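Note that one protein chain of the assembly has been removed; the remaining protein chains are unaltered in position.
Should a chain be cited, it is by its letter among A and B, assigned in written order, with residues numbered from 1 in that chain.
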Amino acid sequence: MSRSGAVQLICVFLLIAFIGVSFFGREDTDKAAAEIAEAVTAQVSTEGLQEFGSERLFSQLGLSGEDFDSFVYYGSEDIMDVREILIIRGREDSDLDAVKAHIGKKAEEKYSTYKDYDPVASALLEKRVLEVSSGAIIYIVHDDAASGREAFLRCVED
Amino acid sequence: MVFSSATFLFLFLPFTLVLYHLKLFRNKERETGKKNLVLLIMSLIFYAWGEPVYIILMLLSIVYNYNAAIDIDSYIGSPKKKKLVFICALIFNLSVLGFFKYYGFLTESINSIFSLSLPVREIPLPVGISFYTFQVLSYIIDVYRGDVKAQKSIIPFATYISMFPQLIAGPIVQYYDVEKQLTDREVTAEKFAAGIMFFIKGLGKKVIFANTVGAVCTEIFGMETASLSVLTSWIGIICYTLQIYFDFSGYSDMAIGLGKMLGFDFIQNFNFPYKATSITDFWRRWHISLSSWFRDYVYIPLGGNRRGTARNIFNLLVVWSLTGLWHGAAWNFIVWGIFYGVLLIAEKYIFARVLERVPVFIRYIMTMVTVMVGWVFFSAENLSSAVNYLKSMFGLYGNGFADSTAEYLLSENFFSLAVMILCATGVFAALPRIKNFRFNIALMSAGYIVIFIICIIYLISETYNPFLYFRF
Partner (left out) sequence: MDNSEFYEKEQKNENIPRKGKGRTLFVVLISVFCLVIFGGGISFFTGEDKAFSESENRVLAAMPSLSLYSLKEGTFMKDFETYLTDQFVFRDRIVELKTLFDRMTGKTKAGGVYIGKDGYLFSVPSSFDETGMESITAKISAFADSNKDSRITFMMSPNSSFVYADKLPDKLSLADQSYQIEDIENFTQSKSIDFINLSDVFLSKKDEVQLFYRTDHHWTTQAAKIAFDELMNRWKKPVKDVNFRFMAAADGFQGTLSSKSGVSSAADVIEICVPQNSAQTYVVDYGNGEKKAASLFDSSKLETKNKYEVFMGGNYGRVTVETTSSEKDTLLIIKDSYANCMLPMFTPFFSKIVVIDPRYSEERISAVTEENTFTHILFLYNLDTFLGDTSLEEKL
């Protein structure tokens, strides 16, 4: 086979590999929410925030903690402080896309309440991050939301 | 990256132009080599800016097809091997396009027809894949037919595939047309100035016209279809008709202009399609590079019109279903394509005689109404909403001819719609002109500069996003 023929074959393999990696496969992470949260809070300051239990998770976001394998939820006592960090590690049967849609709706409502009312809070809400990956969810409203997201993805995808 | 963004206009473009025109070599060939390299690198950055992951796909396609073409060229003595490599290349390119563009559509259609439940996956469409795949195919087919020689050097080839002016929205440049320019081209001040004019014209079409009229049709399409009056729905589709033309031809103009700034001459992609007096005429003027592609690489190889009427009708239907499918992976696009196929066949075989006797003005109106009906299928999310919109256009909901919404929309947009219609139909272009060349150039330069400034004003103020204490 010619050299150019070999290159064509390699290209075909690389293409199949690319499609496989991008769209099929990837296992759920085996890390618990606490471990993921640790990675996230290493990048994102939790100063002024405190960790809450499932009661608050329900009253704020309408989620029941028992539906998940584990979760970690940070928030603020001060109602005008909109910062939040939520990490959820789902169970096998949890429908995380539905949970994501639910949180997304809550976040949008909250945003529309603060939009045109508090510029700082709404700027924070504007750059909120909500993402599902490898069986876990991150929802973060924070100055450093982007780096929190990065730490999250790095942690669950590795 | 899109041309109508601050990143492109104020960072990417000036930076690229400097690197590109900075003269490094006295030797003309080496200078062109440097230009190609600069253009390739900047084009890859341009693509990666919008598609950071899918750039891998484009690179694979470049490397694969570069080698495949060399193989095809080298098997001149053995037609069988040559054919094998060629078929493999066709399969490779079509399956990449097929997977990334049509996977979701195919699995969904198969599931609904055979009531199966194959896993449906939403695969984000790589920007420009339909355009660059068609360019690659034109190259491979031309090499196989022996119309062009395979490009021996990978940089000019990669430059041809990835060239940023036409990369993401055409025109589909056939290799044959730019083969010489890839290794031998020149930029003069005159050409550069012409490029600027094309670019600004395109930018104006996109930013001033298409975006403005697009806002109106988004508003109308967002209303409850069943409650639209006849006039409102016609205003909506007229706006869409204008939007799609200004958007698409604007993009082509910008591409042609940028090409000229870099020394390339691309073929014209639009020639006042809304001046057409028949459907056949319309398709000679609309997205010319795509129709030529289908003519050269599908219609003629199928036998064109030389194998009798029945075969010709079959060929036309194949070409037009594919044209529809090329525009998007959904049934309404296929219907849109077949709609045109049938109309073209009818014009050719049934009405040809009749049409000759109809006054031009009537033919024009008929053509435009047909085209607008076509755009209903094109713009709709699915077939049933297209049918509903058509119902309201033809008054089947019984909401009357006009209501206050229609009157308000009309009075609000009358001026801008009038100007745009005059521009789109080429009335302005047909106005008599002063013959003084210098005067014309001066007027043109001033006009284009003003348009450019207006475009920037529109672009920046689009992001005006005041924060109000509204929530009281």
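Convention: a contact is a pair of C-beta atoms (placed from the backbone, for glycine too) under 8 Å apart; a residue touches a chain by one contact, two chains touch by 3 or more.
Note that the structure is predicted; figures quoted are calculated from it, not measured.
For the options B:5, B:305 or B:370, the residue in contact with the chain missing from this view is B:5. Listed residues B:13, B:60, B:97 or B:137: the one in touch with the omitted chain is B:13. One of B:29, B:184, B:381 or B:412 touches the chain omitted from the figure, and that residue is B:412. Residue-level contact of chain A with the missing chain is found at 79, 109, 113, 116-117, 119-120, 122-123, 146-147, 149-150, 153-154.
Counting the whole complex, the residues of chain B in touch with the unshown chain are 1, 5-7, 9-11, 13-15, 17, 49-53, 188-194, 196-198, 200-201, 204-205, 208-209, 404, 407-408, 410-412, 414-416, 419, 422-424, 426, 428-431, 433, 437-438, 440-442, 444-445, 447-449, 451-454, 456-461, 463-472.
Keep in mind that, in the parts below, only the chains that are shown with their structure count from here on.
Separation between the centroids of chain A and chain B, computed from CA atoms only, is 37 Å. For chain A in complex with chain B, the residues that touch the partner chain are 2, 4-5, 7-8, 11-12, 14-15, 18-19, 22-23, 112-117, 119, 122. Within the complex formed with chain A, the chain B residues making contact are 53, 56-57, 60, 63-64, 67-68, 70-71, 74, 85, 88-89, 92, 96, 99, 121, 123, 467-472.
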